[in-house]
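Read the structure below first, then the notes.
A protein chain is absent from this complex, but the other protein chains hold their places.
After this line comes chain A, so read on.
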Amino acid sequence: MPRVTGFVIITIGLFAIVLGGQYFSQPQNKAPSVLYGGLVQSSNSLAQVSPEYAIGFPRDHQPHPDFAVEWWYFTSNLKSQSNPEQHYSVQFTLFRFNRGGLTQSAWSDGQLFMAHASIHTPQTHYFDERFATGGNRHAGVLSEPLVIQLDNWSWRSTTAELLPARLNIPLDDIELTLELTATGPIVLHGEQGYSRKSANGSHASMYYSQPFIHVAGELQTTQGNEVLVGQGWFDHEWTSQVLNEQTQGWDWFSLHLDNGEKLMAFRMRLNDQADHITGTLISPDGTARTLPPTALNLTPQEYARMEQRKYPSRWRLRIPHHGVDIELTPRKPDQWNQGRFPYYEGAVTITGSHSGVGFMELTGY
């Protein structure tokens, strides 16, 4: 057969394949990728936090649905009981979003819950993200006993109080079960829980923590079971302002110093004003000292890259008045949670004037 026939056959064949392929291709939908984009509605129509509000327990462990956003945040630095050199870290967070325009229906109360579970073993990072509509028992926060839950991830207290509790996180092929007990009191940040997030007071939240949590439990994996022990930190915060369009992001630290002190520090990065740095230094007996911006110095020491994101990976934290001058170094090189809104959440090691362990959260990079 002459070559021209071959050419004609191949050309027509390719033509048919290309056209056929175009015919069967489907339109694609692209999801939004901005930080919490669309989740938080205009704050004006929603409740606002106030320094006048007196936080009370167990009432305020429960949701505050009139506010735009709320989270229950648990982080834990753990070690293997059989091999203390093996470090593990755990994060469990339940977010609640008030979707503004969506009011109650026969199916849901209009709230949206999002949960994140992150488990770092020395080798692997397990992360999963789940969503659920509010008003149904499988998602949200229940009282008596206190249950913080989304699907089968749960923080289940024995009473209406926060602790003692059991945290159970089954992921696809691992399951984490931790017993949590309090070793100290709950701490209110800022002005009795009213935590200012900007210098001019435009941003604020209600914020309390339980930084004194003894943690013991077990991680079941396909390779076997690992008994873990360590310490945990629980935060609960609600606001209608923090996640607005002025907010670039924040750098947040919860630190367990080896001398028994606890330290919370954060830097809010806002579009229309200077970064706001503040924190709380908590003594071993639970006495909290709010650190004004002038008392705290939080400086990036080194930057790293994650895909297109440049972020400060190593930090120096100084509280001159209290003799604190520490360096915070990530325990693992990559501790990004690759969810719908990627952010950094991972264990850090403390060196310098004090030693210890803690957690670092970086958003908006």
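Here are some notes:
Just so it is clear, contacts are C-beta pairs under 8 Å (C-beta built on N, C-alpha and C of every residue); 3 or more make two chains touch, one makes a residue touch a chain; residues count from 1.
By definition in this document, contacts and distances are computed from a predicted model.
The chain absent from the displayed complex carries the UniProt protein name "ABC transporter permease", chosen from "ABC transporter permease", "Sulfate transport system ATP-binding protein", "HTH araC/xylS-type domain-containing protein" or "Carbon-monoxide dehydrogenase large subunit". Across A:65, A:170, A:286 or A:364, the residue that sits in touch with the chain not pictured is A:170.
Touch with the chain that is not drawn comes from one residue among A:66, A:151 or A:191, which is A:151. Counting over the whole complex, chain A has residues 1-2, 4-5, 8-9, 12-13, 15-16, 19-20, 22-23, 26-27, 29-32, 37-39, 99, 101-103, 105-108, 110, 112-113, 129-133, 135-139, 149, 151-152, 154, 170, 172-173, 339-340 touching the chain that is not drawn.
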